[in-house]
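Every protein chain of the complex appears in place save one, which is left out.
Our next item is chain A:
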Amino acid sequence: AATFERRVLRRAAEHHYLRVRLELPDGGARPNAAQFKQLVVTALRELHGEVGAALPVDVLTYEEKTLSAILRVISSGLVKLWSALTLLSFYQNRRCAFRVLQTSPFLLALSGNSRELVL
């Protein structure tokens, strides 16, 4: 008889991945990758101060055409990053909004989006 052992890992993932899109309705200059990272750090600084701005956030991919990016953040900082992105409203005095499309502790899960299914 084989013995089974079940292990449940809670919060074992180190990083959380977020797919976000920046909405800039006015047709001005689009930020490049460095400016996008600067924007994310500014958002964190505005809401959570210097400690928030020091949170290790990486921009894994960035598409300038659609202004969408995949961010990686340490799991303990997910709430801070997400709330900072939600409450950001200005980029260089232009109104903008962040839309978080998907979030997951696994990068592979960001490849499929069930909301885009056509029923």
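Quick note on the criterion: a contact is a pair of C-beta atoms (placed from the backbone, for glycine too) under 8 Å apart; a residue touches a chain by one contact, two chains touch by 3 or more; residues count from 1.
Criterion: contacts and distances are computed from a predicted model.
Missing from the rendering is one chain, named in UniProt as "Ribonuclease P protein subunit p30" (options: "Transcription initiation factor TFIID subunit 6", "Ribonuclease P protein subunit p30", "CCT-beta" or "Calcium and integrin-binding protein 1").
Of the candidate positions A:L47, A:I74 or A:L107, contact with the hidden chain is made by A:L47.
Only one residue from A:A53, A:I74 or A:V100 touches the chain missing from this view: A:V100.
Interface residues of chain A facing the missing partner chain: 23, 25, 46-47, 79, 82-83, 85-89, 95-97, 99-100, 103, 114-115, 117, 119.
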